[in-house]
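As you look at this complex, bear in mind that one protein chain is not there, while each of the others sits in place.
By letter and in written order, the chains are A, B and C; residue numbering begins at 1 in each of them.
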Amino acid sequence: MRHETAQRTVILGVAASDSHVVANHLIAHALRARGFHVVNLGACTSVAEFADAHAEHPDAEAVIIGSLNGHAHEDLHDLPAARAAGRLGCPVIVGGNLSVGSYKHTSDHERLYALGVDVVLTDLDALPPTLDRLRAGTTPAATAPGAYAAVPTVTS
Amino acid sequence: MRHETAQRTVILGVAASDSHVVANHLIAHALRARGFHVVNLGACTSVAEFADAHAEHPDAEAVIIGSLNGHAHEDLHDLPAARAAGRLGCPVIVGGNLSVGSYKHTSDHERLYALGVDVVLTDLDALPPTLDRLRAGTTPAATAPGAYAAVPTVTS
Amino acid sequence: MSGTVSPGDAPPLPSLAESVAYVRALGKPTAAQVLRDARAADRVALQPRCGVGSHAQMMTLLQDLDRHARPDILTLTIDSYTRLKQFDSARAVLERNPADLNGYPLVAHGWQRGRELNEAVAVPLEVRHGSPDARLLFETSVAAGITSFEGGGISYNLPYSKAVPLSDSLAAWRDVDALCGELAELGLVVDRELFGTLTAVLVPPSISLAVSVLEAVAAAREGVRCISVAYPQGGHFEQDVAALRAVPLLAARYLPPDVEVHSVLHEFMGVFPRERANAEDLILYGALVARLGGASKLISKTYQEAHGIPDTRANIDGLLLASRANSPLLDFIALDEGRIADELDWILTEVAEIVEPVLSVSDLHKEIPAAFAEGRLDIPFSASRHALSRIIPRRAGDGAIRYSATGALPFSAAVQRRNERSLAAGGQAGIGDMVKGLTADINYFLDVFGEQTGTGGRGRAAAPS
Partner (left out) sequence: MSGTVSPGDAPPLPSLAESVAYVRALGKPTAAQVLRDARAADRVALQPRCGVGSHAQMMTLLQDLDRHARPDILTLTIDSYTRLKQFDSARAVLERNPADLNGYPLVAHGWQRGRELNEAVAVPLEVRHGSPDARLLFETSVAAGITSFEGGGISYNLPYSKAVPLSDSLAAWRDVDALCGELAELGLVVDRELFGTLTAVLVPPSISLAVSVLEAVAAAREGVRCISVAYPQGGHFEQDVAALRAVPLLAARYLPPDVEVHSVLHEFMGVFPRERANAEDLILYGALVARLGGASKLISKTYQEAHGIPDTRANIDGLLLASRANSPLLDFIALDEGRIADELDWILTEVAEIVEPVLSVSDLHKEIPAAFAEGRLDIPFSASRHALSRIIPRRAGDGAIRYSATGALPFSAAVQRRNERSLAAGGQAGIGDMVKGLTADINYFLDVFGEQTGTGGRGRAAAPS
């Protein structure tokens, strides 16, 4: 299995319309400090770019997408199509500020799961244990949305 | 007629439960400056005290009552009884802040007229012309409430 | 339980010991503790004025304020019938239309309802009123477990009644203070706030503080252990800060060391601007004065002040705005310390010249009425005949409140000269008619904000929209 390789690899980036990169920089630092090989695609990264990166790094154990500007759902609109085309066959983790407005609803997360996102997080601290858990578990069923929804998420 | 006497006399005071006297002091000063003889009863003056003062100064052409604390209506509760007893047979002018609360209603004034108040004012500047008009008019019908309601009042 | 007690069926008052036990069982801090904590934390405790006639509405009002504005202390503002012991009128209006009352008639409602209010909120309550003789109201308050009570034999007489002799009100308040002494011995320290605000309009700082010093000395002699000295914001920054800073110095000078003394700022108590934005500027300004002057507590105002008793929302907004003054981000503000020190010196001198002759006589309760009768003690705009109101305050050019006439106050030539110089320098004294000038001084903030200062029919609608 791919997570048996010497260095664990993750693909990191910020969603397609989103240029907020401060958290992205800090996450990259933090994961590198834990020994990860972080392929950081930075701001404004489309689903296609994430898929390309995954094709280049098939050993990546997860794609981690940050979204702050409220556009998470629209920015991941192409995820089902990509998955249907057999791309992005690893868990997709999304975190940040995931909808527009100051009042958040659980439906904000549900509709991301419906797109095939595997784990929705808002708490950064939950990221490393989540990666560990995903790695210990079975190979993610890329086409089974919500397969990892049981991982505790903090809805804010 | 009493207003033919050399010096015009008015009776001034603040309503029964009311201790706000700053405006009262200034009104007394202002009327004295205009040549009036001002019998100033000051703060917390009951209807009975006004009536006593009028009995002592039957030439007074008006009783001027200030009320700031919102209790104008209750403080003048005894006015109809006093009038029925033949007392306070001159116009009664009431002015100030005439009800409790920050939103004022025309009913605040109407219920004072209903008690037999002759003129309700909120604008101090309206006082001297009102006194002149009352003097020029017929003897006020003490028992006909609202006889002077036509004098313009500023409802705030 | 709430809402179960109806007025009239209140049983006789419980014993002091029972009330002390009740307060202990309430499980909330006393007002004195809140003030002490605020001082220790270097913040200003916040308290609104609030009082409506109906018991149910009073309950809602307190709970809404508690929940949405998180004040440190809440108030029962008492209606003016109860203040003047016109309990029958209070009861009559309460029955006819409680909304016509300008405060909560605690005596008519009874002490058990007072306990219901007390139990409904998390913070301690103060009774604020204006009663020359508050004995029944005080006993009712204590029975209700209320741990702070405003007033004094001078400050709740002269601004609030016409003909009550000072010796009567002083005697009535001696009884209140003596009960506080008894309560302190039973373990309950009641905070006694002295109403240095007096007639509120153009009160010279040294008059306010001198009256408070005399009341504080009298109260301490009866055993009062926690005294709040309230000072009314006059509008001049350095003068107001100096007045607040004078409080601990005066306490050290004139009071026994075991009495805890707090300074309290009453946000501007004179003619308030009518427009909301202007009123809010003044509210924030007042709160900053309290913070920077080191007050333990601020009594807030609302943007409806010029219009009438505020609604709940306005009261909440006033508290929230004032609470910005407790911001940790204001350390950048430097003050004109030289000017403040100068004002402070003069305030201390003036207060000393007023109070020391009176304090030199052992029987304060005889000496105070005598001094007022002769004008050696005096206040401006007295509602009572028992003060001469021969002193005339005016604003200097910079807005500071000075004496234009000092009446029979025993001021030294130096103090007289300084007041004269200050008013002359401002170019205000002697210009035009005194009443006109005085009116302008009273309407000071209308002028600052460019609100029309005519006597009526102002530019904007009177009621906030």
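The working rule: a residue touches a chain if its C-beta (ideal position, glycine included) is under 8 Å from a C-beta of that chain, and two chains touch if they have at least 3 such contacts.
Keep in mind that what you see is a predicted model, and the values were worked out from it rather than measured.
Interchain touches from the omitted chain, evaluated on the whole complex, reach A, C.
Which of C:131, C:323 or C:439 touches the hidden chain is settled by the complete complex: it is C:323. Across C:37, C:119 or C:281, the single residue that touches the chain missing here is C:281. Seen across the whole complex, the unshown chain contacts chain A at 16-22, 25-26, 29-30, 33, 42-45, 69-71, 73-74, 97, 99-104, 122-126, 154, 156.
Although one chain is not drawn, its touching partners on chain C can still be listed: residues 237-238, 277, 280-282, 284-285, 320-321, 323-324, 327-336, 448-449.
The rule is simple: only the chains that are shown with their structure count from here on.
In terms of which chains touch, the assembly is arranged in some other way, matching none of the line, ring, star or all-to-all patterns. Among the chain pairings, B-C comes first (most C-beta pairs in contact). Of all chains, the one whose Cα centroid sits at the greatest distance from that of chain C is A. Centre-to-centre separation between chain A and chain B, using Cα means, comes to 79 Å. Per-chain Cα centroids separate chain A from chain C by 61 Å. Between chain B and chain C, the centres computed from C-alpha atoms are 30 Å apart.
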